[in-house]
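The structure under discussion is supplied below as structure tokens; questions concerning it will follow.
All protein chains but one are shown at their positions in the complex.
Chain naming follows the written order as A, B and C, and within any one chain the residues start at number 1.
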Amino acid sequence: MKQTPRISFYEASARQRVAGLLDPGSFREILPPTEKRTSPHLGLFDAPVSFDDGVVIGEGTLEGKPVAIFAQEGKFRGGSLGEVHAAKITGLILRAAARKPQAVLGLLDSGGVRLEEANAGEIGSTEIMRAIFEARRVGVPVIGLLGGSCGCFGGASIIAGCCDALVASEEARLSVSGPEVIETVMGVEAFDSRDRALVWRTTGGKNRFLFGKVATLVDDHIPAFRTAASALVRPSTPLRLDSLRTERDALVRRIATFGTCTDAKQIWEKMGLPADRVSDMTAAELTAAKPA
Amino acid sequence: MEHLSFEFDGGVHAPKSGKAYAVAGVVASSNLEVLAQPQELGGRVRFEVDTTAAHFQDAWRAVITDFIERRQPRDVLFSINDFAAIPPVVSLRLDQAWEGLE
Amino acid sequence: MELSALLDQLFPEGHRVAVDDALVSGEATLGGQTVAVLGTTNHSFIGIREAVALSGKFLDLVEKRPGIPVIMLVDNNGQRMALDEELLVLPEYIAHLLRAQQLARASGSRLVAVVYGNSIAGGFIAFGMLADRVVSVPGAETSVMKLEAIARVTKMPLEKLQDLAKQVSVFAPGCDHFFRMGGLHEIWTDNFSARLQATLASDDTHDTRAALGLERGGRKAARAVIDDVLGA
Partner (left out) sequence: MSSPDKVARRTEKLARVAKAFGPGKVIPAARTVEFLELILSPGDRLVHEGDNQKQGDFLAEKLAQMDPKKVHGLKLALSCIGLPEHLDLFENGIAEVVDFAYAGPQGGRLAELVGNGTVKIGAVHTYVELIARYFAELRPDVACLVAVDADAEGNLYTGSNTEETPALAEAAAFGGGIVVVQANTLTDNLRRIDIPGEWVDFVIESPKPFHLEPLFTKDPALIDETRILMAMMTMKAIYQKYLPKVLNHGVGFNTAAIELLLPTYGEELGLKGKACTHWALNPHPTMIPAIESGFVEAIACIGGEVGMEDYVASKPDIFPLGHDGSLRSNRFYGQMAGHYADMFVGATLQIDPFGNSSTVTADRLAGFGGAPNFGAENRSRRHLSEAYLRAGAEAHQGEFMPQGRKLVVQMVETFQSANTPTFVERLEAWEAMKTAGFAIPPVMIYGDDVSHVVTEEGVANLLLCRTIEEREQAVRGVAGFTPVGLKRDRTMVANLRDRGIIQRAEDLGIRKSDVSRDRLAARSIHDLVRWSGGLYNPPSRFRNW
């Protein structure tokens, strides 16, 4: 079956993703690599640094709409949140809260906090979360894009949770504790992280989409991410008691309905989906099959 | 970590894209990042290398000499963060960064 | 320190706090004013059920006692690590809890987190780190990851990490390190009640932690980077 070539988001570098998402030539990088704002800490560990500390930030336009954007480089130290890395993202979002572009796009590709800078990274992660709430308070939405090779774990996963909306591919993984961490701490019988199909069933983009946390499921194709992100650009809705009550009710109901499930297939079956086929469905097929 | 600096006579080609910088590669195991910046160096080329693999000065010199001979660049600063890449990968990234400025 | 001792020292004018499972909630009198008390105890883990239990309390406060100060008592061993928790999208539950805290803040409540037990990784993010002010009392222990685990992942000898931890605060567990990084606004050793009242009296709810990290020398880059991005 002849396949049309895709421009893979999963494989692209952070710079390639930014270039592919924004309108050509519109991106202006802030603190570009020539500024050499590298980690002041990695040297202590004899670890190499990167000129952008693993995150590209800046401004540009998305289908003509002015946006701020940050993109984590999953291949540099697992896209980890170090001091400079986190501060660049915090600065960008606060800048957006002040200048009010139509959205902030967050390309999350991160194993979480950088261990060598654990305290700085964890505090920095929560500074990002506070900044997101600040941007949303003034109406600037933060849209997360997930589908990088590193996944989205730890502090980064909670940052994703704080976004207005997420776009993800089936290749995306989103969870607080990574499968390897759960296996290391709780034992292989709790989570066999080498069972790749199990890892993706549990943490992958499809499962997150079926629960609604991911608003749009796309194929691993940068233009598909671009279209989906653009369609989600709308002013952030203010936090309200009734909407949070509704949100909480849904989460409580999820526990009541699926709280005893130990495998995604059980969940999909309860949702009335063909559980054995979900993994092989395309984004469009699953979107059509998703229960209302 | 080891820091290495090299400066050589350049060739006949100055960067012509007008871009302020080009980056090739990512700092990941067996890989490296090369940042190329046009800079007035009186026709010379400079290389600032930070590498996790110590004692490979001769190999770096050989790869860089070869690159200059091959591409003939001038007035460019190459800044490199290396995570133990093998010579052919270094060579490939130098070419890609240079092509980004051409 | 023990929860009951903490409550007595924080609220000598009296408190009416119940412990249900690991969830702590109730109210107390401080400087003649009523404050809400909410927290966890017994080094509990924060999972999906704990998240909705805590968020429910925040939403109730917003509904019934808008603007009431909330004293968050922090003692957890991190996020609950389990396949079935992640299966139901734990990040979404934690983010929901953070949104509930944000709603409380937006409704005029001051949020002060008092770390009195453990506060680890995702558990601390979920409950504590996003308060307006975060303080510790004796017996508190903050950490992202234990040194042994860092040694395993970074393949650095543990002894070298222990040595490094004496020179820098950027990675090692401990309240002193967290304080130097700006992650704790204050470390309290005595006079909790008076200090809590003083903290509540200030009405600055901005995130000042990057500036504190700079001032204390633990995190010298972050504030400058944020400012440079804002000014670019």
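Quick notes
We take it that contacts are C-beta pairs under 8 Å (C-beta built on N, C-alpha and C of every residue); 3 or more make two chains touch, one makes a residue touch a chain.
Just so you know, these numbers come straight off a predicted model, no measurement behind them.
By the touch rule given at the top, the unshown chain touches A, B in the complete complex.
For the options A:A98, A:A197, A:A250 or A:A284, the residue in contact with the chain missing from this view is A:A197. Taking the complete complex into account, residues 1-3, 5, 7-8, 10-11, 170-171, 194-197, 199-200, 204, 279-280 of subunit A touch the chain not shown. On the side of subunit B, touch with the chain left out of the figure occurs at residues 30, 53, 59, 62-63, 66, 70, 84, 86-89, 91-92, 95-96, 99-100.
In this text, only the chains that are shown with their structure count from here on.
With centres defined as mean CA coordinates, subunit B is found 33 Å away from subunit A.
Distance between subunit B and subunit C, defined via averaged C-alpha coordinates, is recorded as 46 Å.
Centre-to-centre, using mean CA coordinates, subunit A is 24 Å away from subunit C.
Every residue of subunit B that touches subunit A in the complex is listed here, in rising order: 1, 20-21, 23, 26-28, 31, 33, 35, 37, 50-52, 79, 81-83. Residue ranges on subunit C touching subunit A, taken from their complex, read 48-49, 51-52, 55-56, 59, 62-63, 79, 81-84, 86-96, 98-100, 102-103, 106, 121-122, 124-126, 129-130, 143-145, 149-150, 153-154, 156, 164, 168-172, 177-178, 181-183, 207, 209-210, 213, 218-223, 225-230, 232. Only residues 13, 15, 32-34, 36, 43, 46-51, 73, 75-77 of subunit A touch subunit B when the two sit together in their complex.
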